[in-house]
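Just dropping this structure here.
Only one protein chain is missing; all other protein chains are in place.
The letters A and B name the chains in turn, as written, and every chain counts its residues from 1.
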Amino acid sequence: MQMTADGRETSSKEPVKTATRDIYLPSERKKISGGGTPHVQAKDFSIYYGEFEAVKKVNADILSKYVTAIIGPSGCGKSTFLRAINRMNDLISSCRTTGALLFDGEDIYGKFTDEVLLRKKIGMVFQKPNPFPKSIFDNIAYGPRLHGMNDRKQLAEVVERSLRKAALWDEVSDRLDRNALGLSGGQQQRLCVARALAVEPEILLLDEPTSALDPKATAKIEDLIQELRGSYTIMIVTHNMQQASRVSDYTMFFYEGVLVEYAPTAQLFTNPKDRMTEDYITGRFS
Amino acid sequence: MRAEEVSKAGGRSGAFIISARKRKLQRAVQKAGESALLLIASFVAIVVLFIFYFVAVDAVPYFQLRGFSEFFTSSSWYPADEPGEFGALAIIYGSLMVTLGSTLLSVPMGIAAAVCLSDILPFSVRQYAKPVIEMLAAIPSVAFGFFALVIFAPLLQTQGGPILMWAWWVLAAPFLLLAIIVVSDLLTAKIEDQNKRQQLSMVLLAVFGIGALAFLYWVGSVLRGLEIITGTNALNVSIILSFMALPTIVSVSEDALQAVGRELREGSYALGATRAETLVKTILPAASSGILAAVILGVMRALGETMVVWMASGNSSHIPEPWFNYLEAVRTLTATIAGDMGEADQVTGSARYHVLFAMGLLLLVISFFSNLISERIVVRQRKILSGQ
Partner (left out) sequence: MNVGTRKILDRSFTAVGIGSIVVMGIALLIVIVPIVFNGMGSVFFTGTIEHRNMLYNEFGKGNSDVLARENAAAGAYRREIYSMLSKFEAELESMEPEKQQELRAQYGPVRTALQALFGPLPGDPEAVLTRYKYGQTRWDKAQEKLHEFLYEAKWDYSDPNAMAKEYFVSRAAGFEGTSLVKLFPYVEKNLDRLLRPEFTVYWGFLTDSSVDSHIFGGIWPEIQGTFFLAVGAMLFAFPLGVIAAVYFTEYAQDGFFTSMLRSANSTLAGVPSIVFGLFGLAFFINTLKVSESKSVLAGSLTLAIMILPTIIRAAEEAILSVPKTYKEASLSLGSTKWNTIMTVILPAALPGILTGGVISLGRAAGETAPIIFTAAVSVGSAIGLADVFSSPTPALSWNIYNLASEHEAAAEIRHVQYGMVLALVGIVLLLNLSAILLRARISKKLKG
């Protein structure tokens, strides 16, 4: 059984018709054109750490070009699920998966999947800003260089474009050769977003991107997510329910590894179907 | 506590207030205790000063007797003659030669092993790899020296050519193959057509491959034909010393690599870098200063080692010909001190006795500055990584 964002259950082979349907959006959000097809699909997807089942049989379609938030109490498997999408869990040797996780219809954990090419398509920004101890320019150019771009002029274009997209260009354009570690926390995090955008991914995974930042920097990152919405499929793990309701179109609620509810954000926050979701969003447990 | 009792204690609140005198006494005892501790802790510093002082005091008379120039510029070492000659140039050169040789062997291997321990091996294997390295570090130097003299030297003398040839094949062949693959890939990168590119790169691979094979074979046959006069030579010592320096290099660089942290690694992987690219382009540069400190410590281990060089370097005080000939016997500072003191301490006060202290002082000064530099480097890396 497949869970789509509006809660209707479909069989896994049937194309997801409901996905292109108009959904409830806050009025200030711009309309998205061309999005709404299933971009990442989880089918009975489970993740184990050794014997422990961290994510249990998740079935869900994540829709392209929309922002999907993942919420839930800590240790509920939401980060693990997010990191599974670009196979960052490969770094943990005891981690294995069952079921299927599809990206554009191809199995992410398939035998012939190249995790290097996969990660080029699926960018990620982490909890703590993690710029490399190099210059700002080299940070952004790191990805493109890996994937074979060596022309200085081309690189400069990519760097400028990415920094502009990440709304950082105006702040750092005059000091691209300075060490990135000299930037403030919020700037560093936007630099990390720019770095991820420079390899032109289709999906952007944000793993609690604002948890280490102050409110002002947080607001900037949230604005940035709104800017990028419609151009990239964005998934964001967050502890902060206000943030989820502010930035996302859809919300997934995880509890103890189970995907409890997955619905349009407005619906989930105003009219949760599940008792557990209601308890969580009303703060009865955390 | 009742109010009267409080007032009895002189207006202050009772139980934990003690008289000023008692408090003073307590303080004094505490201070005295701490000073005693401090004295013991500074014992190490005092020892360091003493070492410098006592080695220098016995080294200075040599320079007073013979001046500086002979020691550093002449390479005739005949301390037992009357009058003796004390040219240490060849000996200093010998020390540098075996140190350089062992560094060239141990640094690439040590860094590769450290990377392997910190990033490649799963934890379960690492648990067994680490004790191996600790064992290697624990084996006494005289045991290595014995191995070098009794087992390795005869082997090198009789089978040296074939050993060198095999080592060359095993080491050089994979690297040449890799270089060929990369070069032909880079040369064909500009061609758009997939098929054409593959064909061309195959052709290039074949051409380069034949060239490389010829090169490998040629160098191999030259090495095989080498005649090794003595097995106790600079090469033997360099190889053994490199294994003694390895544990130091591995464990200190591994610490440096671990200190870089998971965040940077994840950042790089998430951009689609392979493990090798992550390590070479991000982790190693970030850990570079810690690794440099490790290399300095490893070099010092090789330079300061006595028993192996004394037993297996051949102890011949001359500069090899040509200067890079590692198959000749050499003599080092440490071995000279160890070997000549047996006769020189009968003649305490002569130049022959003091020149050995001059050599010791030279070693001491080098090790002091190396330590200072490596310490500075580590502090700087910590600062850079914490973003200051």
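Criterion: a residue touches a chain if its C-beta (ideal position, glycine included) is under 8 Å from a C-beta of that chain, and two chains touch if they have at least 3 such contacts.
Note that the structure is predicted; figures quoted are calculated from it, not measured.
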item	value
Selected residue (touches chain absent from view) among B:101, B:161, B:231 or B:360	B:360
Footprint left on chain A by the chain that the document does not show	114, 116-117, 148
Contacts of chain B with the absent chain, listed as residue ranges	33-34, 37-38, 40-45, 47-48, 50-51, 54-55, 57-58, 108-110, 112-113, 115-117, 120-121, 129, 131-136, 138-147, 149-151, 174, 178, 181-182, 185-186, 189, 227, 243, 246, 250, 274-277, 279-280, 297, 300, 303-307, 310-311, 334, 337-338, 341-342, 345, 348, 356-357, 360, 363-364, 367-368, 370-372, 375
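Please note the rule applied: only the chains that are shown with their structure count from here on.
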item	value
Chain centre separation (chain A, chain B; CA means) in Å	46
Touching residues (chain side chain A, partner chain B) in the complex	86, 88, 91, 93, 116-120, 123-124, 126, 128, 130-134, 142-143, 146-148, 181-182, 192, 195-196, 199
Contact footprint of chain A on chain B as seen in their complex	122-123, 189, 263-274, 277, 281-282, 285-286, 384-385, 387
